[in-house]
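One protein chain is absent from this view; the other protein chains keep their places.
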Amino acid sequence: MSRLGPALGTLLVTVVLVTALISLVWTPFDVEQLNIGNKLQSPDATHWLGTDHFGRDILSMLMVGARLSLAVAMVAVGIGVGLGVPLGLLAAASPGSLVDEFVMRLNDLVFAFPALVIAILITAIHGPGAINAIIAIGIFNVPVFARLTRGAALSLWTREFVMAARVAGKGAARISVEHILPNLANLLIVQATIQFSLGILAEAGLSYVGLGAQPPLPSWGRMLAESQTLISISPHVAVFPGLAIVVTVLGLNLLGDSLRDRLDPRLSHER
Amino acid sequence: MSYALRRLTSLLVTLVVASVVVFVVVEVVPGDPASYMLGLNASPDTVQALRTELGLDQTGVARWFDWVSGMLVGDFGVSYTYRTDVASMVVDRIAVSVPLALLALMLAVLIAFPAGLVAASRRGGVADTGVMGFTQIGIAIPNFWFAMLLVLVFSVHLRWFPSGGFPGWEAGLWPALKALTLPAIALALPQAAILARVLRSSLLDTLGEDYIRTARAKGLSSRAALWKHALRNAMIPVLTIVGLQFSFLLAGAIIIENVFYLPGLGRLVFQAITSRDLVVVESVVMLLVFAVVLVTYLVDLAYAWVDPRLRR
Partner (left out) sequence: MSAESSLLRVDDLSVSIGDTSILSSLSFGLDAGSTLGIVGESGSGKSMTALAIMQLLPRGATAHGSIRFDDRELLALDERELQQLRGADISMVFQEPMSALNPVHSVGVQVAESLRLHQGLARASAMEQARTALDRVGLESIGLDRYPHELSGGQRQRVVIAIAIACKPRLLIADEPTTALDVTTQAEILDLLADLQRDTGMAMILISHDLAVVANTADSLIVMRDGAIVDAGDAEQLLSRAASDNDAVGYTRELLQASSWRPSLTASQARHAEPLLEVKGVSASYPVGPRRVFGVRDRQTVVDEVSFVIHAGENVGLVGESGSGKSTLARCLLGLMPIDTGEVLLRGQRLHTPVGSDTARTQPMARAARRAVQIVFQDPYGSFNPRHRVERLVSEPLHLLDERPGRRERRRRVEALLERVGLNPADTLKRYIHEFSGGQRQRIAIARALIVQPSLVILDEAVSALDVSVRAQVLALLAELAVDEGLAYVFVSHDLSVVRNVTDRVMIMYQGRIVESGETRKVFDAPTSSYAQQLVKAIPTLPDPAERRSHY
């Protein structure tokens, strides 16, 4: 398992990424082309993964759906890192100050709103859509990164090399960028992988309940929602989108685990 | 116990601020909630009638105050679409959602603890590898898809459990529990996988501590050291996860309710979104936030129970 994990993780993530990229220029069939006469075909040589209730090619839809899933999760992680990390650094630079207090209370506040609840709130006012999903998951990510950054940065601030930088006359902002951030990088990379895979799951969940991307944009979660009533007649319609999610999340998690093992300072030669 | 009080104050502050945020998002951002709720075709008279009913002629601060003070005494307003008391609707729905979340949490803990303990105590062995492999897959499976597969196997093919719907508690404990069984399993398994992994790694961390060596030097077996010394210390990070999981379970329950057509808070809030019933959305969201904050507080108290260093 321990030797298999990193290789499998890299393989799965690469496959999903490559598939998503290919879908930008080519898919086996047009995903917006409806062909009712050809509906609910089982997998065969033409439609490798069969067709759905509108006769669309499931493989093509999964490829385009991968693009959406990855994009939503990636931007949401970007929001989390982009807002959370600076907030965490800022709070750690003056622990106990009003800024710190503000950041921590903000964290508590956002933690009280699960991503789904944020999405519900946004949708209730602005209607559903992929952008809402990104914002909801992104907001949810912010305190995750802020808290992680603050905690780790606080302990780094007490390290002697940071004190040495202060003796060298460097200010808090400079120290945060030169000394704190590089030593947080490993931790952040690992957390970003975790949040990325959680983002994929969250996006699928939001699409499933109709709060995510809207038709005709294919998304894994909505494909599952649409297949729900057909599951006893044509199980393949429900099985493949689910497998796509499992494969992506599993790959990311395995990759995250192996990154953590490799980057964990306790395990590396650094100490 | 000043620790408990300190945490209580800070969480109360969180709740108040959260209520302001929800209020602003739902009632201030859309401009005129009344015309939003009624849609484009509403006549000015109807809009004005709803404005009066919602008390929109008052200032924002006064409306927020009315809303919050109303909720404190159990008055959640009147649903526009259902024309009934939101409070009584919510109570019916809570009777489904909360038992579902609790059942799932219980299942998750019951599965995760033995699995995590076995994996940690036989580190590197077959059991450990097996548990870790299963948890890896368990985490990757979306609960609503897992729910669909469960329905396919246990309802459609085996016909052991209903594929959806809820007979209500008045139909008897057994039929009600039977309706909640598959949803609870679907919710619990991914959470159990996470919990088992956290418990395992937390236990392994604790087993490396000096006090475990002290315990072994006293003559405790490695198993006794794990039970008497490692487990309680390992609970500290596990509790954090259990607390976080409750909020995931609550969110997950909303989704799962849709798979099984369960009349819980989740169904209610989606119906409310579709019918633009902001009064219901607002109240249900606030209720969910309250539940998350309450659980956070309970977890904080549990910390102090586990860790004497926090009892100050």
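Going by the order they are written in, the chains are A and B; count residues from 1 in each one.
The rule is short, and it goes like this: a contact is a pair of C-beta atoms (placed from the backbone, for glycine too) under 8 Å apart; a residue touches a chain by one contact, two chains touch by 3 or more.
These numbers were taken from a predicted model, which means no experiment stands behind them.
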Sole contact to the chain not displayed, among A:127, A:182 or A:216: A:182
Of the residues A:39, A:53, A:105 or A:170, I need the one that contacts the missing chain. A:170
Residue among B:58, B:214 or B:274 touching the omitted chain: B:214
Tell me, which residues in chain A touch the chain that this view leaves out? 93-98, 101, 157, 159-161, 163-172, 175, 178-179, 182-183, 265, 269-271
Contact with the hidden chain only, please: which chain B residues? 2, 6, 209-211, 213-221, 228-229, 232-233, 306-309, 312
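We take it that only the chains that are shown with their structure count from here on.
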Centre to centre, by mean C-alpha position, how many angstrom separate chain A and chain B? 21
Report the residues of chain A in contact with chain B in the complex, numbered from low to high. 1, 105, 108-109, 111-117, 120-125, 197, 201, 204-205, 208-210, 221, 224, 227-228, 231-232, 235, 238, 241-242, 245-247, 249-250, 253-254
Which residues, counting only chain B, touch chain A once they are in their complex? 10-11, 13-15, 17-18, 21-22, 25-26, 29-30, 36, 129, 132-133, 136-137, 139-145, 148-149, 151-152, 156, 247-248, 250-252, 254-255, 258-259, 269-270, 272-273, 276, 278, 281, 285, 288-289, 292-293, 296
